[in-house]
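Only a single protein chain was left out; the remaining protein chains are all shown in position.
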């Protein structure tokens, strides 16, 4: 069967990327696209790259317009999905690319986001390993609500979870620094996101533990390790539209050897279709996963520093958002997990 | 008086930047520029941006051509300056932008570079603070040989030395991740440095403690702290010609408060003309120091993670190389330390 | 049936892009990839973005290795395909992405390339309109040899041919200036293609009619107009990996109205799946066709200047090379022309 799909927030970068992937998915048909300020426009005028969807027109983001579909993807600012979703039928699969339902702990929500808390949903990072050895994908089968992870969170979680679950690294002093492109900030009209400001420059933001992705990172890594997690997280904005390169480091566990470390990651990702450990001595480039639903992980043990360094590359809009959304929806609906998802990047 | 100057390796990026700064320096006159493959060409054909030096022609890099000047700046590949310098008069001020004379410990040289070791020279990072409270500039007065620091090393050293010297952070588990532009790699003809490969992509290299700057970082930070240093260092290549944004973190020392931390950095840089601590909550962009001999430091204390995060922005070719060379030469010759050095960046 | 395919020059950008597209084509199976210096390496090590082809290994570019396939795509430097192809079976479909067989006139070959001339092949620009109203696609049905056009040539030809064929513009004083990314120059190790040189800078090359694409542009436009063509062509290298934005202008024909002009282009592209005329007042961005086999054309009549301006955007590696190759192969083999070719770009 073909599932009918609505995409809310279709004029943004996340919504646009969901549409790009859905356009090539054999089991989904996009019938409704909604927006706020852009309602009334043709989709092709907002996203001139989505040629195959030029028949679609943006309508208002209302429960009425979103109702009556098999699947609804939400690409809305945080705080906007809770109330809206309550008005959608419980039999509809709702996949939220925003932050509203990622956090389990209401106190974390209050600390980092604020406003009404609508509760957590099954978390859309299928490859996430847990300390009991299970994967997050098991928790997605048959569900009707999915919270898509934050893009930075995915990069760090995929980078370090295998070692934490295997107890070859310690979780109590993790440091992660990410090079990220500005599309992660969406189309917000801010001076600091203008091309003239970004090109030729790198800058850090959310420094010192105040970035909203911190509690979500901790939540995932605690699930992997089964123990307390501490993380120093710094995102660095760099001049490329897409991509995240996460350098995540954790202390080598006492007694763990370099071989133990590599084995932990190899075992974790040996059968994963979308997450690949690179051979020893090789490290990934974000340019190699542009447009692909793939995360690449490079791994090194720094014996002198007593740290393991995992470098993860992914496309923030694909494996970091839209691809994860569709991969999780595939699982929820019982489709093949890889259906309709690209594994080859567009390079150079 | 005006000092006559020769620049060896003038066709490279470091040499070109030394020339750009010297062109505006009131006390230096460049009379000789040397190169290897480009000898015989006009300088303006190799560096079309150096319009005011169009009268110069590149000659071979030989002791004869370099001899007879008051000052010689070397922008040569590592391993090339030792033998050459032995043939220059001891009364000539020689400023080496390469790595040959940075390391004090011959074992470090053997481990990370190899080849004959020609001994360390006074180290050209004037603002570097030592655990006895002195600054490195004191060691540069009147010297005839100067080793210019590695660009990444400068970024991390300026970022963390104040806290180590004041014992408000610990040195035994430092993590530093740097976003760096490709000009740091010079004009080497390598596929991975082609524009098509770099634009739109970020990638890590030298991961796991194998980068040649590691022993030099440790040497500086040990000098600041007076104790053992461990550092996990990862450079990330990003698509901007120039610039280093270093995110350097160290564990907060037991008992140290956020206020202690900020005071340590404030005190260290209050009177520095070229290193500035940004106000609380502000973090630097490399774009703001393009072309300037300035390092900007942003500082945050992440109480939850127990870490201090120092973000340093500098231009790898200026404060990271050519500006440091001239600043140090100014000191050595008894000129005003700031003479001829730009403090305003070219932005956007 | 599935056609077995060999790709020669598979380690370059053109070869890599042919492989990226073939990987998603339902009727082709790549069984052999060949290279020169990279022979012996795994394809994934040279093209880390081609995850689905990681089973392939590069072998030498020899007639033996290329023989025995249904289809051979060549991504070789000019001058390399003539002799090689003579040793391939005449029943094999050979698609040459290089320049060797594009020019009809041997004198043009001698003037702009030199070396032995191996004769012209059917020209792989299906949408090219001729002055008799026919399209180039008709000349591709059933052929066994295809010459893929030069990427700049395609951009200008698609931009102006409709107006020339309809005689609403004149061909005797065409001016075309193109913004192009460096991937068009391939992986050549040249200083001027280094990332540090390209980023933040625009530059012209091949100025004054000496670019090798000139005779091919004239050949196509003469075919469209049936009359003499003169063209001033200037490519400008700009800092983006992919893409061509061609601004092509021709004098408005006496008596032709703005409405005549728009009608000519509308008529030409109304039914084309891969070439689209944008609505009045809209102009294309190369970013909207990244990765897609699409050319977008924006059109304006400048009454005051007496010129028609056609702005064409395409991805030099897709519609400019690899996509054109596969589209033409589809026609030659009797497959659906659009089979396996993406129409949506990867943006932002």
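When the chains are written out, they are named A, B and C in that same order, and each has its own residue count from 1.
Definition applied: contacts are C-beta pairs under 8 Å (C-beta built on N, C-alpha and C of every residue); 3 or more make two chains touch, one makes a residue touch a chain.
The structure presented is a predicted model; accordingly, all values stated were derived computationally and were not measured.
Colleague: Quick one: jot down which shown chains the absent chain touches.
Modeller: Across the whole assembly, the hidden chain touches A, B, C.
Colleague: Touching the absent chain in the whole complex: find that residue among C:46, C:59, C:193 or C:301.
Modeller: The single option touching the absent chain is C:301.
Colleague: Taking the entire complex into account, which one of A:9, A:122 or A:181 touches the absent chain?
Modeller: Selected residue, touching the omitted chain: A:181.
Colleague: Using the touch definition up top, pick the residue from A:200, A:215, A:298 or A:323 that touches the left-out chain.
Modeller: From the options A:200, A:215, A:298 or A:323, the contact with the absent chain belongs to A:200.
Colleague: Mind pulling the subunit A residues that touch the left-out chain?
Modeller: Residue positions of subunit A that touch the missing chain: 13, 181-183, 187, 189-191, 193-200, 239-241.
Colleague: I need the residue numbers on subunit B that touch the omitted chain, in ascending order.
Modeller: Counting only subunit B, the missing chain is touched by 13, 16, 20, 23-24, 47-53, 183, 199-200, 241-242, 276, 284-285, 287-292, 294, 296, 342-348.
Colleague: Please give every residue of subunit C in contact with the chain that is not shown.
Modeller: 173, 175, 177, 179, 196-197, 199-205, 207-209, 214, 230-234, 236, 238-243, 245, 247, 249, 251, 283-288, 290, 298, 300-307, 309, 311, 313, 347-348
Everything that follows uses one rule, which is that only the chains that are shown with their structure count from here on.
Colleague: Look at both sides of the subunit B and subunit C contact and report whether the same residue positions are involved, with over half shared, or different ones.
Modeller: Over half shared, hence same.
Colleague: Could you tell me the distance, in whole angstrom, between the mean C-alpha positions of subunit A and subunit C?
Modeller: Once rounded, the distance between the two centres reads 36 Å.
Colleague: Enumerate the residues of subunit A that touch no fewer than two other chains.
Modeller: In subunit A, the residues touching two or more other chains are 199-200, 241-242, 284-285, 287-288, 290, 347-348.
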